[in-house]
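Following this message is one structure expressed as structure tokens.
What you see is the complex with one protein chain gone and the rest in place.
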Amino acid sequence: MSGGDLQLPRTLVAEAVAKALAEDLGLAGDITTEATVPHGARAAGVIGARKAGIVAGLELVEAAFTALDASATIEVSVPDGGHVAAGAPIAHVAGAARGLLTAERVAMNFLGHMSGIATLTRRYVDKVAGTRARIIDTRKTTPGLRAFEKLAVRAGGGLNHRFGLYDAILIKDNHIVAAGGVKPALERTRAHAGHMVKIEVEVTTLAELEEALALGPDAVLLDNMPLDMLTAAVAKVAGRALTEASGAVNLETVRDIAHTGVDLISVGALTHSAPLLDVGFDFEPTG
Amino acid sequence: MSGGDLQLPRTLVAEAVAKALAEDLGLAGDITTEATVPHGARAAGVIGARKAGIVAGLELVEAAFTALDASATIEVSVPDGGHVAAGAPIAHVAGAARGLLTAERVAMNFLGHMSGIATLTRRYVDKVAGTRARIIDTRKTTPGLRAFEKLAVRAGGGLNHRFGLYDAILIKDNHIVAAGGVKPALERTRAHAGHMVKIEVEVTTLAELEEALALGPDAVLLDNMPLDMLTAAVAKVAGRALTEASGAVNLETVRDIAHTGVDLISVGALTHSAPLLDVGFDFEPTG
Amino acid sequence: MSGGDLQLPRTLVAEAVAKALAEDLGLAGDITTEATVPHGARAAGVIGARKAGIVAGLELVEAAFTALDASATIEVSVPDGGHVAAGAPIAHVAGAARGLLTAERVAMNFLGHMSGIATLTRRYVDKVAGTRARIIDTRKTTPGLRAFEKLAVRAGGGLNHRFGLYDAILIKDNHIVAAGGVKPALERTRAHAGHMVKIEVEVTTLAELEEALALGPDAVLLDNMPLDMLTAAVAKVAGRALTEASGAVNLETVRDIAHTGVDLISVGALTHSAPLLDVGFDFEPTG
Amino acid sequence: MSGGDLQLPRTLVAEAVAKALAEDLGLAGDITTEATVPHGARAAGVIGARKAGIVAGLELVEAAFTALDASATIEVSVPDGGHVAAGAPIAHVAGAARGLLTAERVAMNFLGHMSGIATLTRRYVDKVAGTRARIIDTRKTTPGLRAFEKLAVRAGGGLNHRFGLYDAILIKDNHIVAAGGVKPALERTRAHAGHMVKIEVEVTTLAELEEALALGPDAVLLDNMPLDMLTAAVAKVAGRALTEASGAVNLETVRDIAHTGVDLISVGALTHSAPLLDVGFDFEPTG
Amino acid sequence: MSGGDLQLPRTLVAEAVAKALAEDLGLAGDITTEATVPHGARAAGVIGARKAGIVAGLELVEAAFTALDASATIEVSVPDGGHVAAGAPIAHVAGAARGLLTAERVAMNFLGHMSGIATLTRRYVDKVAGTRARIIDTRKTTPGLRAFEKLAVRAGGGLNHRFGLYDAILIKDNHIVAAGGVKPALERTRAHAGHMVKIEVEVTTLAELEEALALGPDAVLLDNMPLDMLTAAVAKVAGRALTEASGAVNLETVRDIAHTGVDLISVGALTHSAPLLDVGFDFEPTG
Partner (left out) sequence: MSGGDLQLPRTLVAEAVAKALAEDLGLAGDITTEATVPHGARAAGVIGARKAGIVAGLELVEAAFTALDASATIEVSVPDGGHVAAGAPIAHVAGAARGLLTAERVAMNFLGHMSGIATLTRRYVDKVAGTRARIIDTRKTTPGLRAFEKLAVRAGGGLNHRFGLYDAILIKDNHIVAAGGVKPALERTRAHAGHMVKIEVEVTTLAELEEALALGPDAVLLDNMPLDMLTAAVAKVAGRALTEASGAVNLETVRDIAHTGVDLISVGALTHSAPLLDVGFDFEPTG
């Protein structure tokens, strides 16, 4: 985590950690630690995984500890994207005892949340191993944490769909209705969009797919199609656009979906329903 | 949701919604909607649940829609804390078509996340029905969303543990070690804490419990105790302090834990691992 | 307080009130009011003075109440700068009962603090009535509240010295030492300052005063001079610059200082040591 | 400018206007207006162009006036993107006299700056009329104003290149050197980029162009090429990628560049060197 | 003031100091210092007390000086909570001459304000020495400075009442009226409050006290009771709740109030009417 090599824009990290610490500290601060831990005491601890998983979020962990104690140090055993076994250490941290205790929950909340996402993503990625399909995320993210959750998806081996409403065009049903059909919708988006913006259209039938393909979208979102319709759709596209499957994707269905030949499978659950990876921070005996 | 009757401090809601919208809109805004939806068009839609659950977060939903269109209106069918059946409507929304489409994802992300928490909380609360035990949350919340997640827990019928490090004292193992034992830890916290601050101590054995009780804490956290030890602990406390059980709590174990007679069962999963309640926003045909 | 006629920049008022409310509400909000006051109840109350004084800060009072209940109304009996008798009403407020109770302390803290400053200022102003001396404030203000405190000084009949380090030049002893004397200090400031910036120099002896006057400052700060030296200084200046007396000014000494003929008497205590004007907000019986 | 139809994300507009007003008002506010304009006075005025040009920025103008007087009204004669003749009105504004005067400079600074950009853009667009070339902007924008400047480019008839480092890939010389050549650079970007992100490569020779084309970029940036080389490059690309010319583009050279057949011509001067469109706000006599 | 041992959450300190510096520096900065003090000059100075008192706020002093010159150093002679004699040094500061001069007023404003509060608090604490009564503060704090003012109260030997509306319940008259009596008010608060939240009720008569005690509050606020009624109230409570006296408390009355046997005496004046402790910063001759 040396200077100038950020995975994430630095301001995002600093702001998110500051906000989380402010949320936990309020005006009175950590009244338990101030009462019980002597001024000036030093401590060291280990961040460990209680279950196996994929690590993500260490940049935020470091930011949390150093926000309270600029001299705190962190030595990483399993970096972002790495697999940690149950009971194994992820990193060792040392610094002021008070600062470590006060920052602990914020650091673990970020790490557990992001590692949970990376871990679930990896499970999906592993399920489709050997197929052409790649696992991608959606905009169904936790408000305020999108950049971090999308980083976690990448740590788990997934790819990111668009980051927001601003960086790609995705025409959905409601847009098509409002525009008066696929053709006017696509024509209007082409006139409006910058030349560096890709365009994707959602279709739910093969007829809609055909209509869309005539206008050369970069990608087509095949929403909630049965497996045989997906297979037919991929054949119809024939490489003229990226194909993305969505809807009713879970760990049981994802491999069959991949076998239809789609390029991409989007999974909202990666970011909206991944359970926490259980991580903890334990002081090590000194002396 | 009339003026001056807020469940949540208004600034928190406004800031969270503004941040989430900024995250989704970037500098360029909703380029799909701007291209495809005519200027000035009006629309109406229904927010519905695709699965049954407990609703939470409607204040943020309203804030998201009105942030983009001050004239947008929302009529709530199932308020926060209410049960919505699968396929049933939660609220109807009307306003500028562009504004509704642009705010949709942010509104649904808040609603789905918070309703997911309320729904899981209710499942735990139902499991312990008829016992004295109440279900409470922890500080294992998603960074930046604690106030909303704790509101969702209340909507689900749970109670809130402390909101942060600042509003109650919870002495854990590391604090006891740093202070040199339960007795000095408790004595120091009493000297330090304001008179309106409650004090809880974590204990893991009956011996520790006895030592703690001698110093009159408001509550004791019985961490990771087997059921029979929990029962013995409750008997030993004999009403002198609130008893809180934590560790290895899940939907299978929670009722047995409640039967030990503890006052409170804390469940981190309520806020860190609740799956989204699947909600959606569908335009209604106009005409 | 009609639109567009602000005494204070609107953003300053909104930000200060939002910050104060956030400080008082935290994440959990007003838990007492939410528990005890029924949803939807309306109320009316009177803001009154428990001691006589000069009112200041009503713009912030209105902002506090309407921040929590946009429909709240305020009818002012004694406007900013007016004198209120002990026990007399300052304003009547009506709105949502919850909103009024929750905003009460923030509103009263602003009003009491600013009215305290206005009241003390008026006492100084009254003391020098009939002399040429005007009472002015200093930069010894409460951090974060300078704009409001300087408004309160004006409400009390005082005038404002510079608002900060940026809007006027005041050369003090340390600056003179650093520049190598009054002459180079003044020459350097003239070369550096914009043409719309006034220059004042602090002097402590008549010799220094003479040296300063040769360079044509707009004002001279006569610091900690005995009364006879002040009189001599005013004579020496002879209208070539504004004369400001500072140091050892209190309600007992200020009139004698004014009689030396100085133009201005600066009083740090106006903003750093004014006791609160005791104001309160009492609900009126409804029905 | 009806609700919910924003060209720009609302928070961006509100924040930019609030920041500009704060910059102009400081702590003391508009001391000239407060001294000279009576409390409660109403006024009306006309925003006019002193030279002919293309209008842009009216959303910010409205936001500035209504920020100080929520009741202020604006009637637009020439909307964003429209042509205004020298001396002709752009809009009429009415409201509190104090509010209008205080907001005037901020409103005019936004309007003049953005209309200047729109006006210069239109000149470039007119120059290449009848060719296939479209005029696009760059990231050489004024810090903090990118969203507004890119809106102004669109108002002038130009298109937007990427909005930042985050929404498209543009591989420049330094990147190629760092990656060890065009081939590894492109391969690495494909592995890293999301599937909705377009890729452009900068080339300065036909050899580099050929190397790049083999890897299928979405666009090629033909930097500082002489006209005949540009023509040859366009021929070599043969529609396999978008072609963008940059470097040494000005109003004298742009039409010849367009005649080489390139798809896009990027002009940094649109946003970094456009002179203000001279606009003013004049009170109209009342009565 | 070593890393990680903060008395105050670090973000609070950094934000308050940044805001205060911004307030004093505006856009043009310290135009006097820039004109008169040579670039690169170093200086050292002493922070001294002009009157005797209790020191509080050194963390903010250090933050102010280092905000302008990261290399500035501060050596503390009298730490927070210590007694400084009139004319004695509190700390020595060294750094860039410009930075020290520019930060001086902000640093002194924080130090003087907070030390004024600590000094007044100590006077109250000394008055009740030997009794069981402890001196506590209220929510009548200066808007935006509550955390710092409550720290100053602790530095003076006082204790803190609740920090805001969120961390404890205090049922006042208006709440009781709105709830329909003490009993329903207390019952509703118990149902609403988290298990870690203490409950206090305000009573003004012995009858009200009796009614309240039946419901087991953690504390009772005996408001504006005469001394004999206070004595009777303490007897009636008989240790079942904490007793807090408020109203008409001043340095003349406080000891008599303490002798009634109350546990706590709350004094709003500690934070709303404490005069500044007169502190100054004087450059030391170098050479």
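Order of writing sets the labels: A, B, C, D and E. Residues in every chain begin at 1.
Keep in mind that, in the parts below, a contact is a pair of C-beta atoms (placed from the backbone, for glycine too) under 8 Å apart; a residue touches a chain by one contact, two chains touch by 3 or more.
Just so it is clear, the structure is predicted and the values come from calculations on it, not from any experiment.
Taking the full assembly into account, the omitted chain touches A, B, C, D, E.
Listed residues D:T66, D:T189 or D:S266: the one in touch with the omitted chain is D:T189. When the full complex is taken into account, the listed residue touching the unshown chain is C:N160, out of C:N160, C:T204 or C:T231. Residue A:L12 is the one among A:L12, A:A44 or A:A232 that touches the chain not shown. Within the set E:L12, E:L68 or E:A107, the residue that contacts the chain not displayed is E:L68.
Interface note for the absent chain: among D:L8, D:I47 or D:L101, the touching residue is D:L101. Which of D:A85, D:A129 or D:A178 touches the hidden chain is settled by the complete complex: it is D:A178. Where chain B meets the missing chain, the touching residues are 23, 26-27.
Counting the whole complex, the residues of chain C in touch with the unshown chain are 134, 136, 159-163, 166-168, 194-198, 200, 218-219, 242, 263-264.
If you put the missing chain back, the residues of chain A touching it would be 2-12, 146-147, 150, 160, 163-164, 167.
Rule of thumb we're sticking to: only the chains that are shown with their structure count from here on.
Think of chain B turning onto chain C: fitted on CA atoms, that turn is 120 degrees, to the nearest 5.
A centroid comparison over C-alpha atoms places E as the chain most distant from chain D.
Each chain gets one centre point, the mean of its Cα atoms, and the points for chain C and chain E are 22 Å apart. Chain centres here are Cα averages; for chain B and chain E they lie 33 Å apart. Contact of a single residue of chain E with at least two other chains is seen at positions 23, 26-27, 146-147, 160, 163-164, 166-167, 197.
The touch graph of the protein chains shown is complete.
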